[in-house]
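Here it is, the structure, as structure tokens.
Complex shown without one protein chain; remaining protein chains in place.
Lettered A and B in written order, each chain numbered from 1.
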Amino acid sequence: MAEVKIITEHYDKDEFISLEGYKKFDGYKMLKKAFKMSPQQIIDEVKSSGLRGRGGAGFPTGVKWGFLPDNGEERYLLCNADEGEPGTFKDRKMMERAPHQLIEGMIISAFAVNSHKGYIYIRGEYSYAAKVLEQAIKEAYDAGLLGKNILDSGFDFDLDIYRGAGAYICGEETGMISSLEGLKGQPKLKPPFPAIKGYLGKPTIVNNVETLASVIYILRDGVDGYRKYGTEKSAGTKLFSVSGNINKPGTYEVPLGYPLMDLINNECGGLKPGRKLKAVIPGGSSAPVLTAEECQKANMDYESLAQLGSMLGSGAVIIIDDSNCMVDMLNVIMHFYHHESCGQCTPCREGTGWLHKVVSSISSGTGRLQDIDLVDEVASRMMGRTICALSDAAAMPARAFIQKFRNEFEFYVREGRSKVKGVTDAQL
Amino acid sequence: MLNCKVNGKEIKVKQGTLVIDAIKQADYDVAHYCYHPGLSVAGVCRLCMVKIGDNPRLQIACNTPVQEGMEISNEDEQVKDAVKWGLDFHLINHPLDCPICDQAGECELQIQYMKFGQYDPEMAEKKVKKRKVVDLGSKIVLDTERCILCSRCVRFTDEVSKTNELGIFNRGDRSEVGTFEDKPLENDYALNTVDICPVGALTSKDFRFRQRVWYLKNQSTICTGCSTGCNVKVYYNEEGLFRVKPEFNEDINGYWMCDQGRDVYKFVNKDFRLLEAQSVTEGQAEPLSAGKAAQLAGEKLKELTKVNGPESVGVVVTGQYTNEEYESLFDYMVNKLKVKNIYHWVNNSDTMDDFDGLLLRGDKNPNTYGLKEIMKKYSIQTNMSDLEGAIKSNTIKTIVVAGPENQAVYPDFNERASLFSQASNLIWFSAGPVSAATSKHTLVIPTKTYAEKSGTYVNYKGTHQSSHKVTTIVRGALSLSDSVTLMSGESILTKPVGPQKAMKTNFFVNKSGEL
Partner (left out) sequence: MEAFSDDILVFIKKECSRYETRRSAIIPCLYKLQEKRGWISPEQIGQLAVAMDIPPVQINEVMKFYTMFNQQPVGKLHVQVCNNISCTMNGSRELTDHLCKTFNVKSGEVSSDGRVTVSKVECLGSCDTAPMMQINDEYYENLTPESATKIIEKLGK
């Protein structure tokens, strides 16, 4: 097996960015096909395809669409382009290289869920991608692909872009909705879920960039064609953002279920000479770390990684070689969650700070032996106790690092220096 | 009605009841900070965790409606652990300044730690430092370090007062409650934020550092600040009254009261009171006991009505007394003395019907409605404006005034007092001193305030509310009813007047905006 370029087939071509170029490679052809189908048919196709949300949670997209109430209220389709999970950059690539793919995916999805207004919520730092998208949206409006009576189908859809302004939490769908509503990007209590009461209290579907683009190829290849790749429960291909200590970092599209070691050694060109694999974070910084041994058994799909106690997440694969100190790395991760907790729920607000302080004191050589267990104890009490999953996202890596690399933490406490680097974090 | 079980106890609750309220209904304690029945659900303190059925994921009780057959537990070990840790998360960055914190004794952190916590804290890191003693204007002081970010106060200014002064700034454990650029929090309901603050983050300048709450008793009564008649609790001890807080009444004031009403206790305290009766004849003042004065007044009135006729007596009544007092006064005047010149003293006729849309009404009397009812009952139709002519033409020679106990809300007080003083005889029932009463023969008799007597007030919409005696501040004062009894020549059981003890003055009361 090797890379399978379905979504990313034309990403190497600059002309794919413009409407004209996009059309050259069958762009907007599936939109025409969609308009010949009934919305329910599209929903059924997406359901049968087994497509699961590509943002991180992996919830079946067709099922999510099916939650919309049939009450005549206006509906919103929001694209979550607030890609903030450390290690993830595939959505940026998609928007910069194929803006029309996202727009087409959104129009088809909007038609399927009968929404007439959509927003692409893009993280504020992605200003280049935002410009590319703005230009593409303008082209689409000029070509009658957005607005009233698209391609004489009788279907109306308006699409606008909204820039975030620097908050990881806005990647959480209700945090994103709050932000779009002009509030602090704090997640909302659930229930009600966005499909029932979302943006401005109206039924709302929030899908990731890659999820929306995938809809095009489900229509193109049919359910069977789509399911040709991937596993029974993790269907299709997926974009992986690979980074860290690796020869060829980048975005790779491979079928779900692809062996992690193949991805590392084949697509990504292996590790730097003389280096040994120490660990891999397989699904963004929130995903529990895998040891080198576990990596041998890991396949890149939802089930396989869950079995190993980790998760596929956003598909951000961070390769860690033996030159890294795990205490140091955990400190970087804990700094991130401490910085990004929205501050709403007490266990997360206080817990992320507490974890960061304890790990930081270990990594500055002043930790106590009981601090190692304390990290695990505190983290365990942050899980499943808050409105959104950020608290869990901070707790999971903390617990996994301690559990799997305990000897490095103990060494640090006993010797007051890193086992790998020989000095403390502050001395580096 | 829905059936559910709380910790094994079967109860029935109304459709739509939240689990947190069901737990309270079943008489169990439930830890919580952010939930407040008068505000929207925030669900952020994460303390009211419950186990529902065998769902392994704990739910928050404040955002979960009861469903038929629901089995709720907050005594499960998993819940206890979650609550204990939830408290610890609240406390790790909380400053340990309880000894100098005004909330101590009624602080929810202390109370809930004793109920649900009692663990050994493991936090060994440095606490987050935040701003302390932030001056939010004439009424409130903010300590952001003590704040547990429950957002009750923010929701209050957003949803109830709709004044939007408060917000929470920054993220994570750097989050800080405050106003934009420390602007003062001066809306008419601002002090409710102090009440609902579960910790010592928002404290009242009026109450700060005056009493430890465990030295105070409290008693439910009715606020007499305006015709709304909010249900309140008065906090007091032998030194006097110290503060007023709202008490829930769905039909009258909900959970709130206005800030003006909170000041109403002040005139009750001795510093502002008439402690004994005064008889002034041709400028010669002579103190005497209230009982003696009332008896004297009765004898005088009997004499004067006999000599000059009942038409020569005018009675001026304010809307500040209880129904029971009106009843005895009117019975005495109309039936016994045949006096029918009874006038309703309206203090601020221009703003009488004002209403701010929430609680605050322009009629600054607790019982205008009750007074009007009694006047109707005795078929009294008089006009206060006729009184002036009658005094000047000497048709009315004697004036009896049932004056306001809260003189501050009577802007025409001195003007009226000098008018009444033109009559040759003046008998004035008053809670506070009346220096402007300077008639040839003046008798000022000290009356009890609302906090010192029980009785009925009828609010703006005709709701009768019984008010209960809180305490006695001026032992020599009489209720209007007692005065009337004595005036009629009958006797009441009175206690001897003891020595008056001076009350401690609050340095902060009159120093708005200073700390």
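Assume contacts are C-beta pairs under 8 Å (C-beta built on N, C-alpha and C of every residue); 3 or more make two chains touch, one makes a residue touch a chain.
This is a predicted model, so every value here is computed, not measured.
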{"item": "Contact list for the unshown chain, restricted to visible chains", "value": "A, B"}
{"item": "Sole residue of B:Phe169, B:Phe355 or B:Tyr378 that reaches the chain not shown, by the stated touch rule", "value": "B:Phe169"}
{"item": "Contacting the left-out chain in the complete assembly, out of A:Ser241, A:Thr346 or A:Ser360", "value": "A:Ser241"}
{"item": "Touch with the omitted chain, as defined above, among A:Glu73, A:Asp142 or A:Asp160", "value": "A:Asp160"}
{"item": "Contacting the left-out chain in the complete assembly, out of A:Ala2, A:Ala306, A:Val332 or A:Val423", "value": "A:Val332"}
{"item": "Hidden partner chain, residues of chain B it touches", "value": "164-171, 179-181"}
{"item": "On chain A, residues whose C-beta touches the chain left out of the figure", "value": "83-89, 91-92, 123-128, 160, 162-168, 179-185, 199-200, 241-245, 249-251, 281, 285, 316, 318, 320, 324, 328-329, 332-333, 336, 339-340, 342, 428"}
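Here is the rule we go by: only the chains that are shown with their structure count from here on.
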{"item": "Distance from chain B to chain A - Cα centre to Cα centre, in angstrom", "value": "55"}
{"item": "Residue ranges of chain B in contact with chain A within the complex", "value": "41-47, 49, 57-58, 63, 81-82, 85-86, 89-90, 92-93, 122-126, 128, 148-149, 168, 170-175"}
{"item": "Chain A residues touching chain B - in the complex, by the definition given at the top", "value": "167, 184, 189, 191, 338-347, 349-354, 357-358, 361, 368, 371, 374, 377, 381, 384-387"}
